[in-house]
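Have a look at the structure below before the remarks.
So, chain A:
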Amino acid sequence: MSSPLLIVEKGGTQHRQWRFLGWGYAVALAVLVPLVLQPFEIGKMNRALVLMVAVLAVNLVVGFNGMLALGHSAFMGIGAFVTASMVQDELWDYWMVIPIAVIVGFAIGIVVGLPALRVKGLYLALVTIAQAAVFPTLVNIDELGIARRTGGPNGRDVIEEVDRPGFMEWLPGVDGARGANAYRYWILLLMVVVVLALVRNIMSSRPGRAVLAIRDNEAGAAVYGVNLPMYKTVNFALSASLGSLAGLMWCLDKGFVAGQDFTFLLAVDLIIGLVIGGVGTLQGSVFGGLFVVWVRDLTKRISIPLGFYNLDGDGPLSAAIFGLILILFTFFAPGGIASMITAIQKKIIQVVPLTPDDEPVSPMAGFDPGPESNRSTWAMRFAVAGPVLLIIGWVLMNLDNLIVGTLAFGLRFAIVVLAPIVVFVSMNELRAAKAGLRGDNADKVASQAKLAGVLGVLGFAYVQTFALNIALRAHHVSHLAREAVTLNRDGNEIQAIPAVTEALKSQDFKGSAGDFCATFPTGEVANLDVATLCDVSHPAINASETSVGFWLVGWPTQSVLAMVLSVIAIVAIVVIGLKFFVFSDPTEDAEAPSETASVGASSD
Partner candidate 1 sequence: MDRLNSSRTILLCRKRTWARDPKGLGQKVNWNFDILPDFIFNGLRDGAVYAALALALVLIFKATTLINFATGELAMLGAFFVYVLNVEQGLWLWLSILIAMAVSAVIGAAIERALVRPFDPDDHLPVVLITLGLFLLINAVAGDIWNYQVRRVNDPFGAFPGWVPNGSELKKSSDGMLSCVEVDGSLQEVAAGTVDAETCDLVGRTFWEVLGARLHYRTIGIWASLAVALVALALILGKTKAGLAFRAVSSNAESARLVGVNTGRTLGFGWALASVFGTLGAALISPALGGVNPNMMLAILIYALAGAALGGLDSLGGAIIGGLLVGLVKSVLVSWFGVVVLGQAYFSILQLAMAFLLILIVLLFRPAGLFGTRRIERV
Partner candidate 2 sequence: MTEMMLKVEDLHARYGAVEVLRGLNFEVPDGNVVVILGANGAGKTTTLRALCNMCTTSGTITMEGTDITRAKTADIVRRGVAHVPQGRGTFPELSVMDNLKIGAYTRRDNEVSADVDRWFEIFPRLEDRRDQMAGSLSGGEQQMLAVARALMCRPRLLLLDEPSLGLAPLIIEDLFERFAQLNKETGLTMLLVEQNANLALDMADYGYVIESGEIALHGPAEQLKNDPAVQEAYLGA
């Protein structure tokens, strides 16, 4: 792959489609989280969302302003304790506490930042590390009512209820067994999105550019009239207020605060997230939050069978693996996951910038590799690789092993990423062949592109079938569940519903049985004896699929709607795709297939 497979004009049709596809996937993933994951996994996702904001806070100082501040666990702690106090003692709602937490964080950021920013480089690292180490001791002071408000060494519970607007009930996952975690997921996600958008805008504004300039060349920025102390301090305080907001989110997510949660080790976790996600990038903070939570979870899970664990289940092995990963990343991938993804993306797609007159900086035809192009070959390889990886993943999935299982999970979804690339590239090559750009190789390129295109379309169709499959099973479960409710309403003897029962008993789902019964939409099943309900076994359905069913119990029409949409999407993809790649007239320039890609992404 000497030159990128796709070269698109900035803002052009294909560029827009590509970006639309990316956003489509992101939205699809965000929606799938509360639908497909187990409640405890949604909880982990919530923790990841909290850490995303915290990592972003660190990023603001370290990544965007080049100051080595390592003590943001303290700001998180301050936000968390302020929230705990306001919510528990003053009975405020979380939404109302947000401005308080942000303002307190900002003020403390200025108080710490003013002296701390006078020192440079490593001295600042030292001061902030000390700050992180000191914070957990301060919450234990029993003077001035501090310990009363913080709960002292024992910590304190915080209510996790949020005033939620009516439309919240409508969001996917909120109404099912996982309601409690799912609605917090949506609230936290909303906060993350708002914060990301805010930081993105700040960083591309004039003050944001000043902050970046300070990072790149402090003396240079000063010479150009940037007020160094002002920008540094305000940026630091902004970062502290974001950290404080992350503390508020922590309360909402965990429902419990204690000084021991906000130690130096949390600060180190944030730094690890920052570095592994990618220093100085917004996506880096997102990847960082996900990485810290999920990899720590993974290492914990593999520590226990190996015999390395403490009473709290957090094996020292997980810290060792974290340390090792940190060192390895610093050595081999200093740009973190974000730059790895950018590097891969650069190999696949190149965006040609525009001149001020909205013309490409050089004619797009100039980027065409000419008759010797091997793009169709690569499209073919990707088209074949998708199903092959899918099958490998499917085989591996049946091995009962955590690491292999994770790998299998990833492999099964390779097709999701590969299919759009294949369709795009095949489309372009087919057109190029028709336009005569492939010279003597036109026939070969066209046939390869056609074959690859068909495979790509089928890959899309498979992805859509996957969605249909989920919808189908969900409908099945919702049907059974409704039957149980009906039986109860009619005063008949209650019978255990095999499928639901099995779902409740299968895998890790047992603990949620009570949840399920308690939050059953009509409320009538709440009186059911859980033991009776869960007594009969049935081998058909596994937990992740039933969970979709739980959501759909309250919304039986939604599963039908999802099924209908899926079927329409599959038919549309196959028909339009085959029309373009198989039955197309050589003289016709079809615009339709590109829409195929969009449909596949959006309804996924």
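Heads up, the rule we're going with is that contacts are C-beta pairs under 8 Å (C-beta built on N, C-alpha and C of every residue); 3 or more make two chains touch, one makes a residue touch a chain; residues count from 1.
Criterion applied: all candidates are chains of the complex that A comes from, given by their letters.
Fair warning: this is a prediction, and the values are worked out from it, not measured in the lab.
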Worksheet entry | Touching partner of chain A in this complex, picked from 1 or 2 | 1
Response to the item:
Residue positions on chain A within touch of candidate 1 in the complex are 62, 68, 70, 115-116, 118-123, 125-127, 129-131, 133-134, 137-138, 140-143, 217, 219-220, 264, 268, 271-272, 275, 279, 308, 310, 316-320, 322-327, 330-331, 334
